[in-house]
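Below you will find the structure I want to go over with you.
One protein chain omitted, others in place.
Naming follows writing order (A and B), and every chain is counted from residue 1.
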Amino acid sequence: MSINTLRLAGALFGAVALYSAPAVAEDLVLGASVQLTGPVANTGRYYKDAYEFTIDKINEAGGVKVGDKQYKLALKLYDNQSDVNLSVRQYTQLITQDKVNLLLGPFASNFALADSAISEKYQVPMVQGGGASDQIFSRNFKYIFGTLAPASNYFGSTIAMMKELDPAPKSVALLYADDSFDVSVAKGTRPLLTDAGFTIALDERYTSNASDFNSLLSQVKNANVDAVLMAGHETEILNFVRQAKSLSVAPKLYSFTVGVPSEDFRKALGKDADYAYGMSAWLPSTDLKDRWFGDAAAFAEAYKAKYGYAPDYHAASGAADVEALAKAVEAAGTIDPKAVRDAIAKLNFDSLYGTVAFGENGQINLAQTVVQIQDGNLAAVYGGKGFIEKPKYPMPTWDAR
Amino acid sequence: MDLLAQVFVNGILLGGLYAIMALGLALVWGVLNIVNLAHGAFIMLGAYLSWYLFKYLGIDPFLGLPITAIVMFGAGYAVQRGMLNLIVRAPMFNTLLVTFGLEVVLTYLAQLAFSADFRTINPSYAGSNIAIGPVVVPIVRLAAFGVAIVLAVIMWLFLLRTRLGRAIRATAQNLVAARLYGVEPRHLYATTFGIGIGLAGVAGGLYGTVSQINPYIGATLTAKCFAIAIIGGLENPLGVIVGGLVLGIIESLAILYIGATFGDVASFGVLVLVLIVRPSGLLGRTA
Partner (left out) sequence: MNSAIRIAIALLAVVVLAALPWFGSDVIVQFGISTLLLAVLAQGWNIIGGYTGYPSFGNSTFFGLGAYGVAVAMVQWNMPFWVGMVFGAAMAVCFAILLGLPVLRLKGHYFAIATLALAQVVAAIVSNIPLFGQNIGLVLPPLNNDAMFYELSLALLLMATLTVWWLTRSRFGFGLIAIRENEEGAAVMGVNTTLYKVMAFALSGLFSSLAGGIQAYWITFLDPASAFDISLNVKMIIMAVFGGPGTVLGPIVGAVVLSAVSEVLSSEVTNAAGLFFGIVVVAAVVLMPRGLADIVHHFRKSGWRYFVQNIRAHRI
């Protein structure tokens, strides 16, 4: 308290120089600014929890070995209050004032897009698991790496599945929010749809954070489409599903970019969540072996025990970011940011999240598994090798449920 | 043609929901000359209250509305008495700043208390509808529309016919005249603000049954409420209904004909236009 008061007083009189960097000798400090408050806090917390969880686990196992020195990982985390400008300032502060060694990312593409300029400017690598927009990786930046599958291919596996469904859907409505990530999704989805022989009967961009979808739903109903593919935010998708029910809009299939894999979504909608399709580049399977957690299933179990909710792919992606940095530091044999950057680019290891290896542009490439909510549970229905569990198709009308 | 009819009905029902959100804001603004930037935050709190009543006590969201209204009335009374009464005579934009600060604080506390999880009030009939020819009418929205009309009429009669209502209206004209009614102004101010917040609570309960609730829904709702209150005018609760309908219909049609990213352009564009051409609202007396 007294220190805070002192700092406050110091700052008040212009002597901001009172700040002191918390330098601990044998710590390798990872810096991040994520959304703990504000409209995106719901997903932002996955990253905070995943970062802390993974760092603790790695430290339990003795930390990371760099050359012949043993480092403990530490996390310096700020809350950017869901404000892009503040997050840019906080990343600058992390690098210049807190002198963190390496960076972890924020959630959401628009944040990653802005913050990657800072990691580039100061040449400190950032591994982020929250931004998938192709825009982030098309700028030839060398210090930004992403562990979310590319936005443009989010619907790839869904469309492959749609071709094999019986009776196959023919006309599709593509709805997407007007932010960076969702526009990237739409841009990538359009050619996939036309190449696969589907007709795009409705192609609508809508305002991010919209809460009323009645007009759009009426258009969907009027166009009488078989399938609806929607790229948006979880709040919008919740509203969309609820309002679809109240207007009796039931296409044969609808699929959403976010929400479906997260527990919160199923809780909020209850039975109405059934039949919704989504995708996840990660499922808590025992096949995904991991050096620190054993495997993905063990990770998911321990995570849920600690935080009280099941991790989704955002959390797994955040955990993979920490592991990627730890691996890279060990491989580089130094904590020099530039050397670590080169080591990250060469990474190729198996983790709870899958194989982590970055392409030329810095982005991972993972296949999306199609998931569906069946009787309140999440079921994996379609992957690279065809159907996994039988999809419930076509979706019955709302009054026939 | 079917599509147009459906979208038109959507617009009307959306308008009802909008109107009920703005009723309280318009009352507080019109009578107390306080522009309450925290109005949306109170709607959010009302929605959470209804959610808790429904989830843990099993109280139907519509039957729970009176409880929500009374609790929120108390909260509003306390806020006015303990805080806003202190700055009633300060320069006008100070009230804007204070209520903005209040909005920030309430939103933050809501996240602490309720977490950023998304909630929905989902009674069994939440998704039901009735079909009239080709047009589908969601029951909950229809009911919300009915509640809006009933409350507006009650408010109208209350302000016109009851002693307290007349005292409140007199306050809007002149603080000194209000004393003639023998009501203590501090109490009167707090009562009026309490009624406004009680109405916000009701709106929140209804909002939760058609949409999702999270701590951050307030700010956008406040902005919408402004548009409605100004379009409808501040003098008459029935004007607010008109404002809500106008906004709901314009937004729905703009989304249909121009595109789904033009809803806000249309609604705020109409707001600015009305402000410039007819600042006292469509139904208000000409300035």
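Everything that follows uses one rule, which is that contacts are C-beta pairs under 8 Å (C-beta built on N, C-alpha and C of every residue); 3 or more make two chains touch, one makes a residue touch a chain.
The shown structure was predicted, so the numbers you read here are calculated from the model rather than taken from an experiment.
Novice: One chain is left out of this view; which of A:V29, A:I58, A:V88 or A:I364 touches it in the full complex?
Specialist: Candidates A:V29, A:I58, A:V88 or A:I364; residue touching the omitted chain: A:V88.
Novice: Looking beyond the chains shown, say which of B:P91, B:G133 or B:G182 touches the absent one.
Specialist: B:P91
Novice: Touching the hidden chain in the complete assembly: which of A:D49, A:D179 or A:E323 does that?
Specialist: Final answer for the missing-chain contact: A:D179.
Novice: Name every residue on subunit B in touch with the hidden partner chain.
Specialist: 29, 33, 35, 83, 85-94, 96-98, 100-105, 107-109, 175, 185-186, 189, 219, 223, 226-227, 230, 259, 261-262, 264-265, 268-269, 271-272, 275-276, 279
Novice: Go through subunit A and note every residue touching the omitted chain.
Specialist: Output for subunit A: 4, 7-8, 11-12, 14, 16-17, 19, 36-38, 77-79, 81, 83-86, 88-90, 92-93, 96-97, 110, 113-114, 117, 120-121, 135, 139, 178-180, 183, 207-208.
Keep this in mind: only the chains that are shown with their structure count from here on.
Novice: Measuring from the mean C-alpha position of subunit A to the mean C-alpha position of subunit B, what distance in angstrom results?
Specialist: 35
Novice: Mind listing the subunit B positions that touch subunit A in their complex?
Specialist: Touching subunit A from subunit B are residues 2-3, 6-7, 10-11, 13-14, 108, 111, 116-120, 122, 126-129, 131, 136, 138-141, 210-212, 214, 216-217, 220, 251-252, 255-256, 259-261, 263-264.
Novice: Give the list of subunit A residues in touch with subunit B in this complex.
Specialist: 37-39, 41-42, 44-45, 175, 178, 204-207, 209-212, 214-216, 218-219, 221-222, 234-235, 238-239, 242-243, 245-248, 264-265, 267-270, 272, 398
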